[in-house]
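Below: the structure, in structure tokens.
As you look at this complex, bear in mind that one protein chain is not there, while each of the others sits in place.
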Amino acid sequence: MSPQAKKDTSEQAEFRRYCRNWLSQHDAGSPTVRLPQSAIEIMHGEQLDYLRKWQGEAYAAGLIGCDYPVAEGGGGRKNCQLVANQEMARAGKPFLPNILGLGMAAPTLHFHAQSALKERLLPGLFSCEDIWCQGFSEPGAGSDLANVQTFAERRGDKWVINGHKVWTSLAHFADWMILLLRTDKSSKYDGLSYFVVPIKAALGEGVTVRPLIKITGETGFNEVFFDNLEISDDYRLDEVGKGWQVAQTTLLHERGAGPMVTPSSGRGSGSGKTRAVGDAYGLIDLAKHSSRDGQSAADDPLLRDEIMKMIIRQEGSKQGARRAKVEGLCEHPMRIPLQAKLVMSEIRQDSAAVAIDILGAHSSLSIGDDNAPAGGEWPLAYMNSYGITIAAGASEIQRNILGERVLGMAKSK
Amino acid sequence: MSPQAKKDTSEQAEFRRYCRNWLSQHDAGSPTVRLPQSAIEIMHGEQLDYLRKWQGEAYAAGLIGCDYPVAEGGGGRKNCQLVANQEMARAGKPFLPNILGLGMAAPTLHFHAQSALKERLLPGLFSCEDIWCQGFSEPGAGSDLANVQTFAERRGDKWVINGHKVWTSLAHFADWMILLLRTDKSSKYDGLSYFVVPIKAALGEGVTVRPLIKITGETGFNEVFFDNLEISDDYRLDEVGKGWQVAQTTLLHERGAGPMVTPSSGRGSGSGKTRAVGDAYGLIDLAKHSSRDGQSAADDPLLRDEIMKMIIRQEGSKQGARRAKVEGLCEHPMRIPLQAKLVMSEIRQDSAAVAIDILGAHSSLSIGDDNAPAGGEWPLAYMNSYGITIAAGASEIQRNILGERVLGMAKSK
Amino acid sequence: MTQANNFAFGEDEKMLRDTARKFLQDNLPTDKLHQLVASDPDPYRESLCLWDQDLWRQIVELGWTTVIVPEADGGMGMSLVALCALMEETGRVALPSPFMATANASLVLRECQTSSASHLLGAIAAGRTATLANTPQNGSWRSGDCDVELVDGVLRGAAYFAQDARKVETLIVQANTAEGSALYAVPVGSAGLDIVADAIIDLTRDQAHIHFNNVPVGAAQLLCTEASRVLERAEPAILTLLAADMCGAGEWQLQTTVEYMKVREQFGHPLGYFQALKHPLVNLMIMIDQAKSLVYNAASAIDSEPENAAKFARMAKASASEMAAFASSRSIQFHGGIGFTWECFVHLYSKRQKHNQVMYGDAKYQRRKLADLLMGPIAA
Partner (left out) sequence: MTQANNFAFGEDEKMLRDTARKFLQDNLPTDKLHQLVASDPDPYRESLCLWDQDLWRQIVELGWTTVIVPEADGGMGMSLVALCALMEETGRVALPSPFMATANASLVLRECQTSSASHLLGAIAAGRTATLANTPQNGSWRSGDCDVELVDGVLRGAAYFAQDARKVETLIVQANTAEGSALYAVPVGSAGLDIVADAIIDLTRDQAHIHFNNVPVGAAQLLCTEASRVLERAEPAILTLLAADMCGAGEWQLQTTVEYMKVREQFGHPLGYFQALKHPLVNLMIMIDQAKSLVYNAASAIDSEPENAAKFARMAKASASEMAAFASSRSIQFHGGIGFTWECFVHLYSKRQKHNQVMYGDAKYQRRKLADLLMGPIAA
């Protein structure tokens, strides 16, 4: 019995047995194409198709959306998503591609959309029939998100949208988008409203998606231009002028601190073997198989120390998630949850930097080189790590939030 | 011939010979009392007397104030203070106690005082007959120095001073004080004026000095209270309302970036052996003589790495001072000079922290313990290092200054 | 065994902890602590041993010293997690007392599994105090090393870095013997025992080195014959308790500095407005949270996952040591001039944390031992 299983409620215990059984009998099969390191780096339709099929099967089996109401396409269970996540990770199954939908759009719809809208949209989101993306950032609204200028002008029961969103991961595949828009230019925060928009249907008719290329050479995020796109008022979430509040729900979940657990899976290729890239414990294996300055990196006292530093931070973060559930051991209820994104993103970045030290001269080789140790994935992970420390509130903004909301210091802006 | 000697002008070369000869024949004698780590930690009159005598002899011999005009009590030489400093350091002579006078008051008087005043005051400053201190900081004006509130009210050709200065090193021994005072409450920067004040003469008659105790338990700095102290307008430097500009001359020299070279000496006890505490190269010796976890600290790869980091930073800073004189190799004329105080203070702090790592269990022992390695001076130096990173513009303020004045970024306040 | 739910921190542990927190905050506010231990700032003063013995008697009455003593020996038989929670509170007020020393002694005695050790545990439950005397002069952090030997029924040599030795009644002494090494209970005041106070920087503790000039020991004083193994088994708990103390002190350093950031203004803003101060304090908060999570993880592992105990305890102590260094540095720096004065309380905690940092092995040492556990030793 696994450590987690000991603590299961009876519903969780039964569901865990079910998941484990199902996962042992179902496999995503070998991918026909190299998979990226995460969903937001999906470049090709072929990659997406493979992952989408897997998400669909997992949803059909009840492993996704477990804790959402049945009416919203969910499983109607209680605290079971965590169980499904643990079992999917344990089985090393592929990651789920509709990550922005599952992690951000779904909880936001759940808490803020009218029944008809969420009952219509959530099943397709869970099944991966509809890919979702997020339209928050703009050229002039990055860290200062409330400075959003893309404008929705009301015309009767329609809205006409004009403007320009950036860093929109998955937009090139997306059917739907969650959108933070300005509906009133006279007030910064209260002038924002929140919508969902069927962007694929509007491609070429008010919506243009232009792919951006990352520093790694990979695609995966985009600019999205709106040119007089007309949408129904039915696609609005919550009241006009409450967009900033709705966005807080999205951001809280994006940063891993929200009440709805995001479905997540192993990072494996489907073979049951979890890839260690990005994980601090994986540095041990890398060091043992790396020659640095002609010697085993695992015997270098300085690198051993660096690896231990990373493992300790990662374990501290993991145990923090455990402690966050023990009210009596927390000084402030949001103290650990609001750290989650900041801490994990910096641990991943710093771990990848240690990997580069471990690799020595071999760190020069890219993923395109047959001789690159571990397929060149660690230096790639290092570069990709900046996506995480910059996106979803850069690390600097996260520190402001923690200093202000948790420690109560004066606002810095 | 020493490396420096190669580059001497003929005046410098002759003066160097003179200094070396004099220093070889004159000694401060053994101190009868333990000397502190620097002048601003002088606690007892006995310590001061020993050091004061030495400064007086060195001045009489022409090794102090060399580059000041003869009329101001100086030697009337050109670029010779540097030579005297090198030779005094080489000979390992005691440090000079009137450090605030030599480093701050003297250049400020030289550039801003009327002839009569500076000709009257500088000789006693150089000879150490008069000890000087600096009255800038106040309880409400630390990093925000221009917020000084101690007020000088004009009454004819007199000024009446009321207020409260803090962190005034050497005030308990001082004859004179340089003072930044508010003369106009309606303007922050232009409401400041600059004075010199004979505080010892006014003790009990408008001036009260209260010693403060440092975290080390040492005394050395003080609070100074002014209660209707009346002084002559003759003691004003530069025009009324120009205090902030005059203070910049003081601060520039305090941070080691001003045009007048401060007389300085070896940090030795007079025996010719320079104490290594605070110097990064001294960590090597400490490690070689330290048992840490039962083994020689000098054989610990991690400590070797830490020591090398400190030595590299210290050497980088030293070579920076050399490069600052080569205009063609500097991107901005003030870039290195304005770093000097920040960089050296942090190197000293971090070096002392490495020393604590080296000492292991033995770092628990204080200077009062007979068994403390190296007399417990390294942990003491660690604590005292905060005096430097906080005083004279805390490190945070230094970074603002560099970011704004040198890199041209927007002001942060 | 398996991982405990909620670190096994339940209602009983919470009540014990909450009561302790209130008791300590009522009885030892920081100004009182400063009066108690910092009345004489002279760095050359005679080495002092300042603590509130009345307060200690109340603590004994509250039963804190019996928390991990087994019920069979007259104790409460609670978990290490419960003791950790108490230790976090004593760290938060920087309590000068023999609490940690006696707890460490109890942890070692628990592992002896002899009747003499049980007997001493019973005495501790009844209020007796003790400390470990097992470190050699060279400051080795390894359990095997000591400078005391047993020859012809007497102890000779010396033990160093003994914590709070002048506050306790009994020394737990490690001695090399013909067969290996053993632990002995030696009452303070025994003939031939010379306890020499160290002058230390930490004002909230005392430390001593102890000379054993032919101290006779009888069979009843023999606690166990496999000292190295017993000390090694107790080490994870000792490290974890110390890290818990450091987390409590770190939280005080954070909160005190944050409060100052709210009231002190410069340039027309409270200091907390400035990111140069705000962000490092957020980093400190994260470090404290990491260390604290690792402490409770280690404590619960020691109780219920012994195979992970050593690994998790080293993580906790390494994390807490790095945190303590940063907390001590930033709490002084960010208080500015006032933080550099004796009258500001932050120095008490900075000094205690510096002491904590190196005790039983600093962060570098812990990571080295952790690497040996996780990666195997370095190839020769």
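What to note about this one:
Letters A, B and C mark the chains as written, and numbering starts fresh at 1 in each.
One rule holds for everything that comes next: a contact is a pair of C-beta atoms (placed from the backbone, for glycine too) under 8 Å apart; a residue touches a chain by one contact, two chains touch by 3 or more.
Owing to the predicted nature of the structure, the values given are computational and were not obtained by experimental measurement.
Annotation: of B:S38, B:Q55, B:T216 or B:N400, B:N400 touches the absent chain (contact as defined above).
Residue B:D299 is the one among B:E11, B:E46, B:D299 or B:D370 that touches the chain missing from this view. Only one of the listed residues, A:T249, A:S264 or A:T389, touches the absent chain: A:T389.
Residues touching the missing chain, restricted to chain C, are 274-276, 279 (touch as defined at the top). Against the chain not displayed here, chain A makes contact via residues 137, 142-144, 147, 166-167, 212-218, 291-295, 300, 302-303, 353, 356-357, 359-369, 371-372, 379-380, 383, 386-387, 389-391, 394-396, 399-400, 412-413. Residue-level contact of chain B with the missing chain is found at 1, 3, 6-7, 284, 287-288, 296, 298-299, 301, 304-305, 307-309, 311-313, 315-317, 319-320, 322-323, 325-326, 328-329, 331, 335-336, 339, 342-343, 396, 399-400, 402-404, 406-412.
Please note the rule applied: only the chains that are shown with their structure count from here on.
The most distant chain from chain B is A, comparing centres defined as mean Cα coordinates.
Centroids of chain A and chain B (each the mean of its C-alpha atoms) stand 54 Å apart. Residues of chain C in contact with at least two other chains: 269, 274, 364, 368.
Residue numbers of chain A whose C-beta contacts span two or more other chains: 301, 305.
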